[in-house]
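First comes the structure, then the notes that go with it.
A single protein chain has been omitted; all remaining protein chains appear in their positions.
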Amino acid sequence: MTAVHPPLRRAVQVRAREWGWRHAGRKAFAARQVDLGIAPGERVLLLGASGAGKSTLLHALAGVLGTSDEGEQEGDLLLDGVPPAAARGRAGLVLQDPETQVVLARVGDEVAFAAENLAVPREEIWRRVGRALDDVGLDLPLDHPTTALSGGQKQRLALAAVLAMEPGLLLLDEPTANLDPAGVLEVRDAVVRVLERTGATLVVVEHRVAVWADVVDRVIVLDAGGGILADGPPGTVLVQEQTRSRLAEAGVWVPGRQPAVGGTLPTDAGGEGLLSARSLSVARSRRGRAVVEDLSLTVSAGQALSITGPNGAGKSTAALTIGGLLRPRAGTLEASALLAGAAGPDPFRWRSAHLVQRIGTVFQEPEHQFLTATVGEELAFGPRQVGAPDSPRIAELAERLRLTHLLGANPFTLSGGEKRRLSVATMLATAPRLLILDEPTFGQDALTWAELVTLLRELVREGVAVLSVTHDTDFIRALGGATLHIADGAGRLVSR
Amino acid sequence: MSTDYLTPVLTGRTLLRANPVSKLFAAVVITLALMASIDWVSAAVALTCELALMPLLGISVIGLARRIWPLLVAALIGAYGTALLAEKTGGVLLDVGPFLFTEGSVAAGIAVGLRGLPLALPGIFILLTTDPTDLADALAQKLRLPSRFVLGALASLRLVGLLVEQWDSLGLARHARGVGSDGSALARTRNLLGQSFGLIVQAIRRATRLATAMEARGFGAGTRTWARESTYSLLDAGIAVVGLLVAVGAVTAAVLAGTWNFILG
Partner (left out) sequence: MASSTTLAGTSPRTNQWRVVDIVVASVIAVAVGVLFFAWSAGYSGISLLTAGFPPLAGLYSGGWLIAGVLGGLIIRKPGAAIYCEMLAAAVSALIGTQWGVGVLLSGAIQGVGAELVFLLFLYRKWNLPVALLAGLGAGLALGISENILYKALWTIEFKLLYVVFAAVSGIVIAGLLSWLAMRGLARTGVLSSFAAGRTADV
């Protein structure tokens, strides 16, 4: 039986007047002329193109944008009439990446942390911890180590850790990015459950509208050029033809409308073989357990192949192994003469400089691969490495993936979607024959998504093999080709 | 690189239950007593006591030896250095070129070497029996160290441990971008340095983001409470008393034996 809890703390009201923020180190404002009022208890879905300033606005609402050392503010932003920094604890923010926000070593301590910071009495803290873990459906002992969690569990933990604050305003920044479809619904349902119990105000940022459209009362769309593009109930904003086309133009994913993708769907024919795996077992480390076993496949020139499967199934591990980065636990991986050239048949033994010319691997975590101080240098790095500096391709890639205005910016300061595009672009720049992309489309708005798909289609038609790990079914459909489904330690090839 | 440097495997049930502050107290008084003087009697007494307490660590002799052999080497080196450089008094024991050892200098060396071991061992006791989270709780609640710094340090300890584990992933990511550890020895060294630097960059990057996450959860705003109370028990009184006894015993023995040799005197 479930006890009925009264709303714990009053829901927060938000008011922004002509609000704007410019990050230190940037000339352009990240968000500007934001005018809005959100009533207590409202549930808002915040949309906007990649780089429009959604994360910046959420950080501001949580009061963590920093002081004048870190940027310049204009206008004002108030929670219940006071600046967010003075209302610390009223708003709880779950950041874009759950991996990087774990503070402590044990699950119980992690959830208790926020309540401790708000000086909640001890007995009450443990009551809140239990309730928060219940709310998100995380059934683990309190001393369970926070390192030993799957992607979905980490996402729930991050949510629980914020719920223990019992915030009047819940701020979620792409809370389901990188989760498998089942995980997405689980996390969303956990949020809905909490809102029903506490009545808190919600602002959630997510590119894929469909998941949240049914549970929010209101959709607010930030304009990348400043101001607000649309504001209203989902039934109006997402349905009226007039706003729909305006939103689509600005890059918002509008339900039921596929972004226009250029190029044609590649044929599944495939050309000459590039790489073949036979009975491959893959593992993260030499001594770790094998996560996928007995994998056999051939990758051919001009072929698109997708890898899907639940979180933690071993997709990334398999991709890294096929990319010649991890040593196969068992079985063989052999590159054909067409791919290997003079480098020998075993990609794992290739030198870095040879590898990057032949196989380009984009990691799931973009920041791991950044090597230089600016976006421009980052793009130029690969071509220089393979002896083709000043490639005209660099400028073209930057233009098409909307990075041109960021060429002088530091890669670490980019928005989530911009980072992803940059890391994909760095690999495209070296023009390898085989591209391996781990979650290439996460965090992309409809326009950048379409551009990315168009680019990849062109490459496939030119004879490049593209192997992508993804949860994005639209992407799989748009790129065509076969799908390898990895689950329960085995891979199953599904042709379309 | 082994991954567990920053999350030690804890042993020793009894000491594990004790409050870290009492262990720290015992270690500090013993260390202070030993530091105050360089003489072989106080060192020998403290060393004997510490060795007698070793079973509390609940670690096999081999395991212990593996942990403390560097201490032995360091003690030997310290002894040798002093024997070579101390005042040359008493009869000559060895005289080869610049290497002159006398009875007086060798005695001084023995005292220094013998003192090195009991100075180092309390650290091993704490290391093997203290969970970092408990230590942080105790430092902030019992010693009233500023909680922002204690928790910042605790979070960083965990973060750097994680990053050390990610050393391999970072290597892979660089390899994939065409900078890897193949080629000549020089290239290898360069890459090793580059990757270490990359690791520090990642560490600072993650730290900045972690700070935001902590602030987003109300950290650093004002007074805070503690979900787990750090408490003292009889065991802690016992540990403090044992620490005091060892320290006082060492000093008394040295004074009685007439070997007490105050470092500032």
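For this structure, a couple of remarks:
Labels for the chains are A and B, by order of writing; each one numbers its residues from 1.
Rule of thumb we're sticking to: a residue touches a chain if its C-beta (ideal position, glycine included) is under 8 Å from a C-beta of that chain, and two chains touch if they have at least 3 such contacts.
Just so you know, these numbers come straight off a predicted model, no measurement behind them.
Screening A:228, A:265 or A:407 for touch with the missing chain picks out A:407. Looking at B:15, B:114, B:159 or B:227, the residue that reaches the missing chain in the full complex is B:159. Across B:61, B:234 or B:263, the residue that sits in touch with the chain not pictured is B:263.
Not every partner is drawn; the one left out touches chain B at residues 5-6, 8, 24, 27-28, 31, 35, 38, 67, 70-71, 73-75, 77-78, 80-82, 84-87, 98, 108, 111-112, 116, 119-124, 126-127, 132, 148-149, 152-153, 155-157, 159-160, 164, 197, 199-201, 203-208, 210-212, 214-215, 219-220, 263-264. If you put the missing chain back, the residues of chain A touching it would be 24-27, 66-70, 372-374, 376-377, 406-413.
What we mean here is this: only the chains that are shown with their structure count from here on.
With each centre defined as the average position of its C-alpha atoms, the distance from chain A to chain B rounds to 41 Å. Of all the residues in chain A, the ones that touch chain B in their complex are 59, 62-64, 88-89, 92-93, 95, 97, 100-101, 103-106, 108-109, 112-122, 125-126, 129, 147, 161-162, 165, 285, 320, 323, 325-326, 351-353, 355-357, 360-361, 363, 367-369, 371, 381-382, 385-386, 412, 426, 430.
Considering their complex, residues 7, 132-133, 151, 154-155, 158, 162, 168-170, 172-183, 198, 202, 205-206, 209-210, 212-229 of chain B touch chain A.
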